[in-house]
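What you see is the complex with one protein chain gone and the rest in place.
So, subunit A:
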Amino acid sequence: MNEYADLLIIGAGPAGMAAALAAAPSGARIVMLDDNPFAGGQIWRDGPQASLPAQARQLRERLQSHANIRHHSGTRVIANPGPKQLLVEDDENGWLISYDKLILCTGARELLLPFPGWTLPGVTGAGGLQALIKSGLSVSDERVVIAGSGPLLLASAATATQHGASVLRIAEQASLTSVAGFAAQLPRWPAKWLQSFSLFNRHYRAGTHVLAAFGTDRLEGVRLQQQGKIVELECDRLACGFGLIPNIQLGQALGYAIEGQALAVDVWQASNRADHYAAGECTGFGGSELALAEGAIAGHSAVGEVEKARQWWPRRARWQGFANALNQAFTLDPQLKSLARPDTLVCRCEDIPYAALTEHSDWRAAKLASRCGMGACQGRVCGAAVEHLFGWQPSASRPPYSPARIETLMCLDDTPPA
């Protein structure tokens, strides 16, 4: 089975959905794919314990109403065998998709930093715990500590509380001054202001970060540095994430220019490569409203509707302001670089401790000598961690971008030489 798309969109979060809906009235043949079982991305992750807001449900219904949009769920990108062609795989099949225009809407993932005990069962990401609860995990009557940085901690705490957990502490690494400064700006974005109000929680502590998780076979408690004091709490779960980082691996592999840690785009959401666009959090963290505006601009631009794209510019500028305030408030404290001890594992796939990395000068040398980043996750967890810890730039990934079946890779044999 091979497929052709006038417009191929990777990622079905707010950005990808908005891009598809903007481009659909042009009649273009649109294919959108996403590795999750349902459309919605991170914020509108569906599941038995998720309650989707009306906006998300409406977007999903609108997507279904367009006969020229095909959505492949549970589908991941494996390789880019030729120009404007991707090899993809779902649970059953592997196939090639050729495209004329491409929009990457690959979103962001959590920054997970190593600290003693972070490999214990019971420790998850902060957004990770939220995602697991939405997909059916029971946390009823469990004691939960949430730590790390950013507004996602509050969102995760709200989900855990709603499902019967007792949230003992929300440890935000940013200082009280930064958090208060950010909160004071919230009235500039009224909808967000309301959202954060309903998220407010009396267990929130700024200037507080995790030092260690402990337990024998699974998590039994955590040690926190709380506003200068050391505090220990017994708990069943620790959900710890240090903000979001853009998913740029696929863009990097396709030759997109990178700016900071994100895919670089111009005012049309176009990359440096002709016919290749990007929108949403893979171009920088900014929340769902910014992702929706950027997605719409990319969708209109990709089908040549310049004027319609331009109409979204003010909306994008407004939410970019929110994103800037957010990123500034939750800048990571350099103290977090010293959480890992010599024996703390940094690479969880290959079990490589911190001590095995310190002697190297860059990511490539460390990888070759230690196998750090060469395991199943292909450095998507430890690569971001070492970038934070040592300032090493992760190298571009090579196909297969995610573990693939032999039968899928055999599709490549049918490809005429590029």
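In the analysis below, contacts are C-beta pairs under 8 Å (C-beta built on N, C-alpha and C of every residue); 3 or more make two chains touch, one makes a residue touch a chain; residues count from 1.
Keep in mind that, in the parts below, contacts and distances are computed from a predicted model.
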Protein name, per the UniProt record, of whichever chain is missing from view ("(2Fe-2S)-binding protein", "Ferredoxin", "SUF system FeS cluster assembly SufBD core domain-containing protein" or "Iron-regulated ABC transporter ATPase subunit SufC"): "(2Fe-2S)-binding protein"
Touching the absent chain when the full complex is considered, from A:Ala317, A:Ala376, A:Ala396 or A:Met410: A:Ala376
Of A:Arg29, A:Arg205, A:Arg348 or A:Arg364, the residue in touch with the unshown chain: A:Arg348
Absent-chain contact - pick from A:Ser138, A:Asn324 or A:Ser338: A:Ser138
Residue of A:Gly16, A:Gly94 or A:Gly125 touching the missing chain in the full complex: A:Gly125
For subunit A, residues in touch with the removed chain: 35-37, 42, 46-48, 74, 76, 91, 109-110, 112, 119, 121-125, 127-132, 135-138, 217-218, 348-351, 375-377, 380-381, 403, 405
